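What you see is the complex with one protein chain gone and the rest in place.
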Amino acid sequence: QEEPLIFEFGRTDVIGVDLDEPAPVADRLGGLKRKDTIGLPGLSEPEAMRHYVRLSQKNYGIDTGLFPLGSCTMKHNPRLNERMARLPGFADIHPLQPASTVQGALALMDELAHWLKELTGMPAVTLSPKAGAHGELAGMAAIKAAIAARGETATRNVVLVPDSAHGTNPATAALIGFTVKAVPAREDGTVDPAEVAKLAGPDTAAIMLTNPNTCGLFERDVVEIARVIHEAGGYFYCDGANFNAIVGKARPGDLGVDAMHINLHKTFSTPHGGGGPGAGPVVLSDRLAAFAPLPYVRLDDGRFSLVEHAAVSDQSPLGRLTAFHGQMGMFVRALAFMLSHGADGLKQASEDAVLNANYVRACLADLMSLPFGNRACMHEVLFDDAWLKGTGVTTLDFAKAMIDEGYHPMTVYFPLVVHGAMLIEPTESESKASLDLFIATLRDLAFAVRDGDTARFTGAPYHAPRRRLDETRAARQPVLRWTAPAPVAEAAE
Amino acid sequence: QEEPLIFEFGRTDVIGVDLDEPAPVADRLGGLKRKDTIGLPGLSEPEAMRHYVRLSQKNYGIDTGLFPLGSCTMKHNPRLNERMARLPGFADIHPLQPASTVQGALALMDELAHWLKELTGMPAVTLSPKAGAHGELAGMAAIKAAIAARGETATRNVVLVPDSAHGTNPATAALIGFTVKAVPAREDGTVDPAEVAKLAGPDTAAIMLTNPNTCGLFERDVVEIARVIHEAGGYFYCDGANFNAIVGKARPGDLGVDAMHINLHKTFSTPHGGGGPGAGPVVLSDRLAAFAPLPYVRLDDGRFSLVEHAAVSDQSPLGRLTAFHGQMGMFVRALAFMLSHGADGLKQASEDAVLNANYVRACLADLMSLPFGNRACMHEVLFDDAWLKGTGVTTLDFAKAMIDEGYHPMTVYFPLVVHGAMLIEPTESESKASLDLFIATLRDLAFAVRDGDTARFTGAPYHAPRRRLDETRAARQPVLRWTAPAPVAEAAE
Amino acid sequence: MRYLPLTDADRREMLARIGVATVDELFTDIPERMRMAAPADLPRAKGEMEVERHLGAMAARNVSASSVPFFIGAGAYKHHVPATVDHLIQRSEFLTSYTPYQPEIAQGTLQYLFEFQTQVAMLTGMEVANASMYDGSTAAAEAVLMAHRVTRRRKAVLSGGIHPHYAEVMTTLSDLAGDEVVRLPPDVTATEDLLAAIDDSVSCVVVQTPDVFGNLRDLRAVADKAHAHGALLVAVFTEAVSLGLVEAPGAMGADIVAGEGQSIGNALSFGGPYVGLFATRQKFVRQMPGRLAGETVDADGRRGFVLTLSTREQHIRRDKATSNICTNSGLCCLAFTIHMSLLGESGLTRLARVNHANAVKLAEALAAVPGVKVLNETFFNEFTLRLPKPAAAVVEAMADHHVLAGVPVPRLLPGAGLDDLLLVASTEVNTDADRAAFVAALTEVL
Partner (left out) sequence: MRYLPLTDADRREMLARIGVATVDELFTDIPERMRMAAPADLPRAKGEMEVERHLGAMAARNVSASSVPFFIGAGAYKHHVPATVDHLIQRSEFLTSYTPYQPEIAQGTLQYLFEFQTQVAMLTGMEVANASMYDGSTAAAEAVLMAHRVTRRRKAVLSGGIHPHYAEVMTTLSDLAGDEVVRLPPDVTATEDLLAAIDDSVSCVVVQTPDVFGNLRDLRAVADKAHAHGALLVAVFTEAVSLGLVEAPGAMGADIVAGEGQSIGNALSFGGPYVGLFATRQKFVRQMPGRLAGETVDADGRRGFVLTLSTREQHIRRDKATSNICTNSGLCCLAFTIHMSLLGESGLTRLARVNHANAVKLAEALAAVPGVKVLNETFFNEFTLRLPKPAAAVVEAMADHHVLAGVPVPRLLPGAGLDDLLLVASTEVNTDADRAAFVAALTEVL
């Protein structure tokens, strides 16, 4: 049975929410009352329940299977966190209530900030960014503000970004007026400080470096890179998307980082929810702390307050990046995750994540190709498509064939620096038994490639809610909303 | 991917619940400490989450599709009710707390009782029975007690039960020492009062009549039957499993019923939960009210209390049927359902349930056979297998083929009074569009039967988590638990 | 109305298709004078917000266990249930499914029932278990009936340590069935002579451990004597967590084990729904009441599960059935089995140790309160105090001090001369602060 669109079976006179019609009042709408009908279909509650349950059944999630999407960190989402986020004291409070009525909420933000600062070894944090890319914006904006405070806005406007970076890095830098220069990676997949030194100079605003990087490797010269950038008068922005590999093992603050966003939905397990909402707090060094965006929490004599406006004397020229104080719902979940693990558990989680990725690497290295050699990786392992060469099977085909085996594919074609990339991140949430089954499946598929069973790949998926979808058609003739079918003239009976 | 048993991948040293080991104390176990290991496997939380989510995906529920199981009343389960039942003031209170600390809970029981009495037109109700069959036990026990109070225990010991009754009826009567006599149905599927009159006499303890009956028909002579039984000195026990057809349309009390259980999980939508828990309150007439089991709620001067022990002067010789006060969790859900519908909505729900069943009847009557003719039914419509005769397709085959079309089958082979019964109950929760699709599917299948496409039926299901399962084998060589496989001698390497 | 998908236009169309003019024409089998002219004298439909307010106000009039220092047990126990459990049992496919009569699309339910049965068998030290009963008390009553069937005798002997509610349920059912029950007097300190009550007329001896007063009972001598006389030993428990630390009934010779599983995975919920656990020996399986999931294969030879041995049940045997039960506690079993899987052996045994340690600490602290005496030699997480005042009044007074202190024995056994006894339970939820609050409040009110 196919599941229709709500517009195809809902009706504007059906209601799934009971409300009494109010007694008539003299309206205060000043003639701006809506005249046309809207066309919104309604569903009774049983219809709605079934529609969305059935839609959900066409999805794959962490709860239904291993989700080895590299760089995305699909780890277990504890339901304790969901329960905590739904406590009325957190879920049912308004961002503009008097501070006296939200002391617990402000205390929670303060405690989360403390954990983030301790874990990163950074002295300041801004919680308001709504997602990783929004955090990048906040961090780069702070850098821009710091440069402005130094009076170098006109001259210091280049941002160095390695080829392997997430697309959001150059997009963010460009958005706020920086010029982006690419830093090529050296052969081992990491950034060469000598290369950075060549590019760095008085025009250098910052470098945006992901560490561990998107090839799953720790930038082993990170300290030297930081030194080079700082010496050139620039700032070190670290993309913290992969922070989950090193929590409890190393602190970005010790490595020379000036700003780093933290994807609470990756490292601290707030649910990805099919693409959001995320949360991207940014930790800042002393050099940038004064340039954090508004608002922030302050504690005076045991009372928390929220600073929502810059004092006239304040150094920071950076205003709001979002209407309120950030993703409170995600703060609660992230803090619940941190408290549950504790300092010891978070370190163990990082170690297990790295161990799991290396185990996958060790068990597949003989069949699939590793672009940077069979060396230890961090929390994710990167394969390329060299081993597929001449087989008629592409990275995409291989990925789609995994669907038929009951798995979500790994990240494919990212990072761009290797050809036909396949980036596998098992996370710490997988058991050895789960990994063994996954590895056996990939080995079986790899043997099928070798054996020339090409149709198993090029036609895949065969056993999914849909066969392969035509993305070109979607882009060429975009249909972005439902429209009522043209009325068909009824045949005379 | 097959989902293994927890015993096949869980490990006794894995833990999904964190607790600190207590400081040692001098134990007070008197030497009865457990010596052996238990063997219980543990799962980490991510493993448990995935295991049970994946198991759930092998199930069919109301939320996933139409569930036309006649006599079972698979109606929509509102999530409001789940939320209400989980309020700490209901879910987190102990049955033996002081009455002063549970006034709200007792008030809720009292309000539920009020609704049940008003809807049935009966003066008394006992809430404690844990399920429909348990309610039958309570009701029949009250009858037995009433007979004992009349001093007729030795002579009045026959219970009349129509052939079409649920199996629980004769089982209950027999369990408490009554002799069961069958009442044959007349040709139109209902009970003939003349037949009852023939069997009724001074030995008649009661009749157990389901109304509407399991053929989906209202016993149109119910008032006369009640009269006959009462005249013979017996009691009228009504099986209320199908009360959902007549809520707001007729009151059992007006029809002469002395006792009737109400399946809260059928009529009032508490979830079936894969087979329970249910709840089976019993309404009682004045003649039986004094013989209700303990405990019950009492209101004096605005304070509720719970009567847990019979006073010495009390008439009732009937004690407890369960440890505490009944299925509180179900009471909350049922009352939320009642309040949401109101008196008007409950009546409308009955009408819609009956309308839906008759619509199915009207749309299938030309293809499938109706054992009692094409007349109006109540909330469910009964077909037999006369129309399958000679096709090589049985009722069971037809049911299994429905699975391949994405539907849960109807109730089959019940009631026993018709051959190859198929009992369809759509409930009021289905939309017309949903019924139209269901009807079209059944018509399509019926045409396939006609066209001799037998394999589509006899081999079904083809598209389910399992093909047809061997029930005979399960019963002949019962394997009722997992046992560790015998260790295999390892081959010398 | 939000739950009803039909519109008036739908209704008209459908009535036309059926061939009647009004819906009332479908109700003509109801004698006209019996049809309700007006809706019942009850309120009209309420929106979700109003229902929440109405029921929320009722809920707010109750003192929840988590909101105060809480020490009530006596058959239902306050334990912490992981959030995962409640999330999973609310999965639509579990919550809104039916008894798995169509096994091909109910493997989820059937597999967890099979896992549940195995867990219960392991936990009780028995060979097989069923897919649950309504609760511990009805399981115990069914155990007695089963013992009668197995032994073809009709007299049960009940220890004086059995939870009085359980004893009452067994008595009620036996009275109804015309069987005999010998109920020994309340046995606060586990000193009764059960052996003396066993002879060749007895079908079963029923003993609870930990008993209702908290004492642990060694069942071995009773088992031996019962077996020597051709009787069965029925072991009962109300606190499943105890089995993580205390010898399993199966290891002490029980033939049938019936107990309450609420402690694992299930909320207190004012007494229900709970989940009855029922286990026995393989040789008695065809006399066992209740639903059973069993392993088999499908047409392709793959392992699968079905409900089995249903010839025992009322669907088929009707008045010859082993029981009239046709429901189990499905969703409560699911909660039990998920929680038990999360605990595993390591977690369950540790949970049991924490419970015991907390109870020991509490007993020591209370024994130091002037005038208070702990009566138990042995206990798991519950014990009996003798107070210098009537326990019921003490409990009421302590409730005013926001401590829920336990169950006064006279609430369970009125008129038994035990008015100064108080049952006190302590689980993993109790903190040092809770214990201190108990001691302070008790000292205050005595």
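Just so it is clear, A, B and C label the chains in written order, and each chain counts residues from 1 on its own.
Simple rule for what comes next: contacts are C-beta pairs under 8 Å (C-beta built on N, C-alpha and C of every residue); 3 or more make two chains touch, one makes a residue touch a chain.
Remember, predicted model here, so these are calculated numbers, not experimental data.
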(request) List the shown chains that the missing chain touches in the full complex. (result) A, B, C
(message) Considering the complete complex, identify which of A:328, A:368 or A:422 is in touch with the unshown chain.
(response) A:328
(message) Considering the complete complex, identify which of A:171, A:197 or A:290 is in touch with the unshown chain.
(response) A:171
(request) Give the residue, chosen from A:194, A:299, A:362 or A:386, that touches the chain omitted from the document. (result) A:362
(request) Name, in rising order, the residues on chain B that touch the hidden chain in the full complex. (result) 11, 13-20, 43-47, 49, 53, 78-80, 82-83
(message) By the contact criterion defined above, which parts of chain C meet the unshown chain? Give residue numbers in ascending order.
(response) 2, 48-49, 80, 82-83, 87, 90-92, 342, 428-429
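The criterion applied here is as follows: only the chains that are shown with their structure count from here on.
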(request) Can you pull out the chain pair that has more C-beta pairs in contact than any other? (result) B-C
(request) Between chain A and chain C, tell me the centre distance in angstrom, where each centre is the average of that chain's C-alpha atoms. (result) 46
(message) Can you pull out the residues of chain A that are in contact with at least two other chains?
(response) 18, 44-47, 49, 53, 78-79
(message) Going by the contact rule already set, what residues in chain C reach two or more other chains?
(response) 1-5, 45-46, 48, 82, 84, 86, 92
